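The complex appears here without one of its protein chains, the remainder shown in place.
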Amino acid sequence: MSEEQRRRDRWRSLEELAGAVDPDAAMEFAPGVDEPPVVGRRDLGKLLGASLMLAGAAACTRAPKGRIVAYGRQPEQNPGVARTYATTMTLGGYGTGLLVEEHEGRPTKLEGNEEHPASLGASGVFEQASLLSLYDPNRLRGVQHGTSASSFQAFARALARPSDASLEGIHVLLEPTASPELDGLLASLERRGAVVHVYEPLSRANAFRGLEMAIGRRAEPLYELENADIVVALDSDLLAGGPFHLRHARKFAERRRVPSDGRSDVGMNRLYAVEPALTVTGSVADHRLRSRRSDIIHVAAAVLRETLALLSSPPAWALRVLPSLASAREAPDATRWALAVARDLVGHRGRALVAVGDAQPPRVHALGHLINAAVGAIGGPVRYVEPASRRLGAHTGDLASLLAEVDRGKVDTLVIVGGNPSYTAPADLEFARRVGTVRERMYVTEYANETSRIARWLVPAAHYLESWGDARAKDGTISFVQPMIEPLYGGKTSSEVLSLLQGEGATGGRELLLRHWRAARDGFDDLFPEALKRGVLGESASDEVSFDEHKFASSLDLVFPSDDRRLELAFQPDAHARDGAFANNAWLLELPDPITKLTWGNAACLSTMTARRLALRTEDIVDVRVGGLSLKAPVLIVPGHADDCVTLSLGFGREGDEELARGVGVNAYALRTQAAPWAAHGVDLVPTGERASFAITQEHSAMEDRPIALAATIDELVRDPRRFADRNRVTPTLYQVKPGATQQWAMTIDLNICTGCSACVVACQAENNVPVVGKEGVLKGRAMHWLRIDRYFEGSADAPAVHHQPMACQHCEKAPCEYVCPVGATVHSDDGLNEMVYNRCVGTRFCSNNCPYKVRRFNWFDYNRDKPETLRMAMNPDVTVRARGVMEKCTYCVQRIRETEIRSHTHGVPIRDGDVRTACEQACPTRAITFGSIADPTSRVSSLRRDSRAYAVLHELGTEPRTRYLARIRNPSPDLLP
Amino acid sequence: MTALVSSHASGEETPVETRVLLGNPTDGALTHELVDRLWSPGRAFPALLALTGTGSVGLFVAVVYTMTTGIGVWGNNIPVGWALGIVNFVWWIGIGHAGTFISAILYLLEQKWRTSINRFAEGMTLFAVVQAGLFPLLHLGRPWFFYWLVPYPSTMGVWPQFRSALPWDVVAVSTYLTVSLLFFYLGLIPDLAVVRDTAPERWRQRVYGVFALGWRGSARAWHHHRIGYLLLAGLATPLVLSVHSIVSMDFAISQLPGWHSTIFPPFFVAGAIYSGFAMVLTLIIPSRRIFHLERVVTAKHFDSMAKMLMVTGWIVTYSYAVEIFIAWYSGDPYERYVHLVNRPTGPYAFIFWTMLACNCLTPQLFWVKRFRTNEAVLFVAAILINVGMWTERFILIVTSESRDFLPSSWHLYRPSLIDLSLFVGTLSFFSFLFLLFLRFVPFIPVSELKDLKREIANENEPIGATEAAL
Partner (left out) sequence: MPALFSPASNSLVRLALALAVLAGGGGLLFLLGWARSPYASGQDELIEQPILFDHRHHVRDDGIDCLYCHDGARTSAYAGVPAASLCMSCHNQVWNGSALLEPVRRSAFSNEPIRWERVNRLPDFVYFNHSAHVTRGVGCVTCHGRVDEMAKVFAAAPLTMQWCLDCHRNPSPSLRPQDRITDMEWTSTGTALGNALREERRINPPTECSGCHR
């Protein structure tokens, strides 16, 4: 032992352990081999150290280099190499196919799935931001019973029923779903006596009812904008809201492109919009009519009337509706408008369509479909297919019936799966109070929120990135949900919870899914791997529905609401919080509203005229009173808003345990009733004398006649195709240009198809670890978004032209920021990037002062300190997390560029156009952003830079920005030109 | 005192305004008159010291807070990346200039009225530069890396970027500080010796003795001293022009409307001397009263300084006019917006008009001879000009930044509490240092005055008489 010990010790100093371990090895070491220069260098080091009088200090002063934690067992993936999987996100019951980028098992970025009809490779703000919700530290952790922590086993015991037992008295309340698996599970429960209720605050019930009125049966309307020359949106934000909006935006944009020579308006579509408050869709419309929500039915009627009048051979059903149309109110401006629209619609028979928003009553939807029928849209750009599920488009009545059952004492056990009914249910239903009488109240939820107060059992819901499941898109296409990570907080999926009622004990989501599908489809196991890989199940779209032309509109009774001139209150889904589900998502809370640029909250929006009439200013807090309900809300005056009406967005004023959401904005649900879910009349705005402060990222909305966001009409462009040319020239310079690398990166942004939807902003934030600064930060003018969307109003405050302009670092070839940096922390790369070197930056902020585009962002504080562990997991490991006191800005996603270059080197394949895509480009629903190399004259970006609409912002400064814009072209109707 | 006044003969004929030294005291008397106060501090001294000391502590706290928490505690934002920090920097560095101007340029120009105020001005310069130096350092996002602005061979294989004006700043300001310090000290040595020799207690003698570096006043020593002083004066003279020119380039090299202007260097230098003289007056008028310096600081001094104010004031006014004219003449919409819209009518218009009133109108007082020698008028005017010059820097920096090219990024700047306490703090710290200076240093150059006295005497006596005396 002591011998062994001695040799061990000696090994530490001399190289003899080999001897100790392996007697034979000893002789293999020729003398001298072990005294290589190594030793000498070591001594040298020591001597030098000593001479520097640091020998003692160094050891203890310098920090250790840290540890390398090796795997015990080698995982299949290669550490340091990101992998991508397909999955599906469900919103409002409809699925959207996504691709998930994961690093060492952490999902870090979401992208659209090209194969999925609802995505086509694009993604929206909610898809992008849902990643952060996965890591939200406020999510419910573990099962709770009453106030005490419990276990899922205990919960299972409480809920589980034997497989043969009747489920009488068990009621399930859930959000709309089109999941075949869940649908099947619910059906089996219903067969055994359970009652299933569906409630969603943003219900599409009106759309389904309206279509039923028109064609006499339940169906799902699909709008194929690629086939529409004329699109009329009646209170419909179809480009940025509702199912398939990504697809709508993409197809709309495809028809928006202008031929490079601006020769003619071949194929360029025209968009009309009627709406109370500016939406994304309204902001890009060629003609927009502002109208109170309740007045839009008159506009629709007028359009239908004019259309039928213009038709040489009106359809048979025309006689049925024409008389009642006469009773519609005449509004002079609206009539002129309606006439022009009708002309266009009839002029483009079979290539025009009308889309109606979910907030409109069924009758308006019916009118819309009649117009579509009249102009031959049905079978053309409009198709009617089987709804993806019968549990879509639930009516509020369903929730009311549940509460009626509750009052009658018929409900023994209530299982609420997802949603937040206590908060979102119509105020007059008094949901929270009435369900209190149910014996057993169970709630499956991601957060401890308003509803969890009334539940006795709380079960953490699994995020979709933690779940197995399936979903259907609006057109019925089936895709699967596969988990990217183990549930962080022990979350369970809806099926996993509800399957307990089937009496087979707790079953895993994957098994449930497979069980359902094996039963539903033979040979499924062969399809499954491919479907998972692609993200969609082939040939799964719904069939078209057939209906009897003669019975058309027979069940439609057209009565028009009596004219009510009193102030109207309209409810909108919120651009950040949607219905409240995303109210705790920091990225969304700080995402500026596409129109108002408001962050961290909502507001009671008014038109200038109405505000003047009521003597209200922006940031005045008023008491909004309607039908005995009241709510204090701050006023925000918005250009282009309809008069005599106030709009409030839903989803804020939360009182749950979500730290960020609490106290942000006001709760519009408090004013929402069954009778008036979307628009209420007789509203009073009573000034309280108090003032609020809005965190608005853009304080000045006028362009001051500066050449920033350029626009023209198609005719102007045709008349003078070179009108933008002098803002696209190379400016003379004294600096010689440095020899370039093989790639010369550049970007173009097409203002003509940018809708301002802001998906790119969130995508950039997710990709580049952009911090959130909170309301205070925004108020101080310190928002950190690398990519912002500037929004300018032009013209009158009543009917302004809206310009969206995504603005990020322009990567100037003659960058003003570069020569003023004292330490060379921002410099130019050979391949044309304006590089920002965080670790060299000392933070003089001179670069930002000298940047004419003001796209640089400064770390005023250490924004990443005390970040919860889970949120750290959301960070992109390929991008440096910036320290306090350094400047940062758009890098053209340089991490993606360099990664692609390295891959092309190691694999010996050249980089092709489109191999490198920036986060913003990849997310953009309309493909308004194009990135590539201008060294290659055939690349997309090169040809776009040669386009007649291409120009550089602030061209006269000679900064030679690598980011070029394509001017916006409007396509106004000749009939409506002033 | 009376004895002194009555005893002198020659001076009376010449009118008071031209005399830089009243009466004809003996050297000893002069020494006692100017040095004895060092042994007997005034009653107000401790109180004032405590007051300014507290302010300085406030500064220190604000600095530590900023350093540990981040620049975010200031009101700065994007677009206004620079604000009070740089305003204070430019203001202080400007003030410093009068000191060098008086002690160096006027020395070379053999201006007699320079003598009794030059040490005063030099002290002011020194402390102003100390204040100025604080801010560029503090306003960095990562101050602990300030040395990256200094060219040195680093293991990163990178150097500062010399196209930027900020590394020039580092050189300019540090040079300025060094030269000012040397100049100040060199001039001080003979007087320290005087103090050493007249100090009542032995410990005082020893302390001043150490700083006097064994000065014995031998002819050889004086000879070397004169040469050295002359050389340093020559060295300091270009600095008066170069330092603030370089500071002005921090703005001029940029292309921000309102900064991007070729007139800045001369404009800044004039402004600097303008504000500097104002500050000298602000300091010397009370001191003259407190320490009864009527004999050495005379109407002649006030008169000359007032004239300086007028000259530099007019240069500044001219620069304002030219800036606005060029903005209009260039036709550049962004320049025009800044100078013709934003500054006169924008959110900071009030400050803009204050600036014009203080800097352009105030000096016009001095067309009137009576005002040039009236302490009260001079004092108020000096204060106004100090304010005016500070607001000038504010207008220059903040208005230009807050509204530049893209209206979408326009945002106003509001100073935070820390911003304000830093400003108050730096004023206190300056006063604190200056009080110590008044308390422990012979702030009227005794030896030079005696020199001057002889000069004057020689001038007034006929040549023959001198010869007779010899």
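So that you can tell them apart, the chains are marked A and B in the order they are listed, and the count of residues begins at 1 in each.
Heads up, the rule we're going with is that a residue touches a chain if its C-beta (ideal position, glycine included) is under 8 Å from a C-beta of that chain, and two chains touch if they have at least 3 such contacts.
Not measured: the values here are computed from a predicted model.
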item: Given A:Asp657, A:Asp684, A:Glu699 or A:Glu835, the one touching the chain that is not displayed; value: A:Glu835
item: Residue of A:Thr891, A:Thr918 or A:Ser933 touching the missing chain in the full complex; value: A:Thr891
item: Hidden partner interface residues of chain B, rising order; value: 152-158, 196, 202, 205-206, 209-210, 213-214
item: For chain A, residues in touch with the removed chain; value: 11, 15, 17-18, 21-22, 25, 28-29, 33-34, 36, 38, 41-42, 44-45, 48-49, 52, 54, 58, 62, 64-74, 78-81, 827-831, 833, 835, 837-840, 878-881, 891, 894-895, 897-898, 902, 905-906
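Here, only the chains that are shown with their structure count from here on.
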item: Complex contacts: residues of chain B adjacent to chain A; value: 69-72, 75-82, 139-143, 145-146, 148-149, 156, 158-161, 163-167, 250, 253-256, 259, 333-334, 337, 401, 404-412
item: Touching residues on chain A, where the partner in the complex is chain B; value: 698-706, 708, 780-782, 788, 790-792, 805, 807, 816, 819-824, 840-846, 848-850, 852-854, 856-862, 883-887, 953-954, 957
